[in-house]
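Pasting a structure below so you can have a look.
Heads up, one of the protein chains got dropped from this complex, but the rest are sitting where they should.
Right, chain A next:
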């Protein structure tokens, strides 16, 4: 029996998926997420300091996946919910990341809305649960 995914590749990505581990370029100071071999901003820095991203950010853009538009690993979720939102979040530290938005507000998603990262099951394949981050409307002010 084998696996559909590359185990070393998945294994390497665990810190970034589970807790948003980013890297700060020691040359230009910009924060890369997901981590890179060479800084995507200065294109020369190859040494980094690992930093823990806060998970807080704002909605930069979003879309709603519906009507059979979900990739196979998310089809069960799409069947259950009918539709689900995907957001492009600009994190406090700078990077922009794509993830699902859970508990979307009834009044609708707005650009600039504050969100925070939450630990969820992303999908399940070959009986293996892939955990990772999604976002939810910010609750820390409540």
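We take it that a contact is a pair of C-beta atoms (placed from the backbone, for glycine too) under 8 Å apart; a residue touches a chain by one contact, two chains touch by 3 or more; residues count from 1.
To be clear about the criterion, contacts and distances are computed from a predicted model.
Peer 1: Between "Peptide/nickel transport system permease protein", "ATP phosphoribosyltransferase", "Carbon monoxide dehydrogenase" or "Hydroxymethylglutaryl-CoA synthase", which matches the UniProt record of the unshown chain?
Peer 2: UniProt lists the chain left out of the view as "Hydroxymethylglutaryl-CoA synthase".
Peer 1: Identify the residue among A:12, A:83, A:96 or A:121 that touches the chain left out of the display.
Peer 2: Result: among the candidates, A:121 touches the missing chain.
Peer 1: Which residue, A:19, A:36, A:56 or A:114, contacts the hidden chain when the whole complex is considered?
Peer 2: Touches the omitted chain: A:19.
Peer 1: Would you write out the residues of chain A that touch the absent chain, in ascending order?
Peer 2: Counting only chain A, the missing chain is touched by 14-15, 18-19, 21, 52, 76-77, 80-81, 100, 102-103, 106, 118-122, 129, 131, 134, 136, 139-140, 142.
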